[in-house]
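Apart from one protein chain that is not included, each protein chain of the complex appears where it belongs.
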């Protein structure tokens, strides 16, 4: 911007703070803040640190007597915390943002693509797989509640189609979504593993013919409905003592339809 | 499909019903069904009937002892009900789908674009405006709970920017979302009207210069934060005796940022 | 909008026409207009008329000496033509919009979901299938050039996977896209049929078990790479004398990967 700056900055510092006006409508606001902020973050998990592009929503509550919140403070918070994000570090953010904005409660949502390097099942050849991760944190009444959600692409093969057909079975890409609340931190990769081992087959970035043969036959030998996948995964999650609540969803992008089949088991604590 | 049909249909009718298998995992499923079905519907509101393209999600619960649901029945339900949809008729669907699938509970979500013809504020010239409508219905314990959500595009003008600047004020397209639960049916258009009259200005498909002058000046005289818009709308909704619960959200696609400002007031009944 | 209208409309009619200013930058503009207008249209094809929601882009060229175009005239054009759209009627629109805006050239793009009722292959049960249609028209040098593009979901089954595996074969939802230029009007449904009969199998909204058996076995007996599908479709299109140019694309949402396989044959006339 080349225009000469003609503003008297002393004066500017005294600019009226309209947001601090008292409000007469007597209506508290549950969430106010910024949405769809695209920001660089460095996220650390089992495989080490990776820089990625995150989409961030940051909200606080606003009491009935205040007209507006101070939006710029949310970005300042991101500036101070985007270099060192992990499931553990995220846990502090909801309380921090509430304090910075003098709010009773807050909610933070950060989502990004997490890359994991996988070895193909037979050839062992290596490639990156992309998983979408959502971190959500709520702070209220002095307590913080964290949810970690991971979307895991996989293969599903239809048991009905296999059983009624003389040969073949329709199969398709499937998206497994696991949301966990836990007493101790779970790694993103632990969640991914639970999803992948309960699908008809895993998906990979790079496969050789020997892998393709293996995956095709493995899927055919492990037919699963969306209902089967959410149940098998729920059993695994119930057996992990760290997990205090979870939601499992599976969506099949059906190869014989132009719509999805979907199933969901919700065992989140009612304390939410 | 040109292949000669070699299937013995008598035999086919006796194809094994894999979905009806007993399930040993003792895990009930809260939601199972179809997602992202694109279907034609005829929707009737204040302005009469309009055919449109809907996206439909239809789910039922599945008891612990049953392996799978019967996906094709959801489409049959849509076939029987897509010609005569309205907020009123939608009210019956969740119970119907639960009965058709022998389920204890169900959830149906149908969303589509609703068109309303508007007259520009000064010239009176007519054009269509598009609003996104979401109908959601939950059936459980013999009771049905309906939510109607409408997204209304509008103009917002920033009170802070107006106050601190010697001239001008940043403004932008804003999306107001109102979700209502009501004891009596509310027309989609009634909800739209509440949103539009509480924005800095309405938006139109077609305006003449005299309309543009009016809208520019009207917005400048009605500066509102996202917080102001959700509060002003909440006051209107509280005054409507038919409404038993609501959520109001406003998202400003800020013209001085590449992210949104957002506010939300949630006064839905806890009975949900 | 409740504010009292204080504008003198006589005066308003004389509001300065800023767009008509002479421009000193000596730069013609190839396309200027409106984008992403959501508008109701009634489209007529083989099955009769259906109302739908269209997304419309309307552009004209602007000569070097004119500062701006008159955006509101595009909406007026839509108001006059949205009730009676077909591939045939669309053919007139580019020239019309150029004339209305005193422009040398123009481009119009209208896309929408087209519904066709299909009978399942064995049970004959009926349901709607959604296809996305794009109409694009260019007017320049007194000539109009029309392209009709249709996206057709289908099933593809991998020949390599079938051949190397002892049982099964990976398959997936596939999207076939056909773009045609033709000397005589082709029905949307004719284009859909060419795509569907050349896939491994068709997809349907509603199938019964006997249909699922048929589709599974039919796909297994008709394995096709993306390369095979675009070639088989290209052969069909070459044999239709009405067609003067085409593009065929196939995208497989691979069930063993989290990315797509894609192929394209481009035989559009270079006259474009």
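As written, the chains take the letters A, B and C, and residue 1 is the first residue of each chain.
The definition used in the following text is that a contact is a pair of C-beta atoms (placed from the backbone, for glycine too) under 8 Å apart; a residue touches a chain by one contact, two chains touch by 3 or more.
Note that the structure is predicted; figures quoted are calculated from it, not measured.
Visitor: Of B:192, B:219 or B:237, which one is in contact with the hidden chain?
Guide: The missing chain is touched by B:219.
Visitor: Looking at C:86, C:185, C:221 or C:258, which residue reaches the missing chain?
Guide: Counting the whole complex, the residue in contact with the absent chain is C:258.
Visitor: Given the contact definition stated above, which residue among B:155, B:198 or B:250 touches the chain not shown here?
Guide: Looking across B:155, B:198 or B:250, the contact with the absent chain belongs to B:155.
Visitor: I need the residue numbers on chain B that touch the omitted chain, in ascending order.
Guide: Residues touching the hidden chain, for chain B, are 129-130, 153, 155, 157-158, 160-161, 164-173, 201, 203-205, 207, 209, 212-213, 215-217, 219-220, 253-259.
Visitor: Please output the residues of chain C touching the missing chain, sorted low to high.
Guide: Contact residues on chain C toward the absent chain are 15-16, 18-19, 23, 25, 27-38, 57, 59, 62, 67-69, 71, 159-160, 163-164, 225-228, 230-232, 234-235, 251, 258-266.
Visitor: State which residues belonging to chain A touch the missing partner chain.
Guide: 1-3, 5, 7, 9, 12-13, 15, 17, 37-40, 50-53, 72, 75-76, 79, 82, 112-113, 115, 121-122, 126-128, 130, 196-197, 201-202, 205-210, 213-214, 218, 221
Heads up, the rule we're going with is that only the chains that are shown with their structure count from here on.
Visitor: So how far apart, in whole Å, are chain A and chain C when each is placed at the average of its C-alpha atoms?
Guide: Once rounded, the distance between the two centres reads 34 Å.
Visitor: Which whole number of Å gives the spacing of the CA centres of chain A and chain B?
Guide: 24
Visitor: Starting from the mean Cα coordinates of chain B and chain C, work out the distance between those two points in Å.
Guide: One centre to the other, that is 26 Å.
Visitor: If I count partner chains per residue in chain B, which residues reach a count of at least 2?
Guide: 15, 37-38
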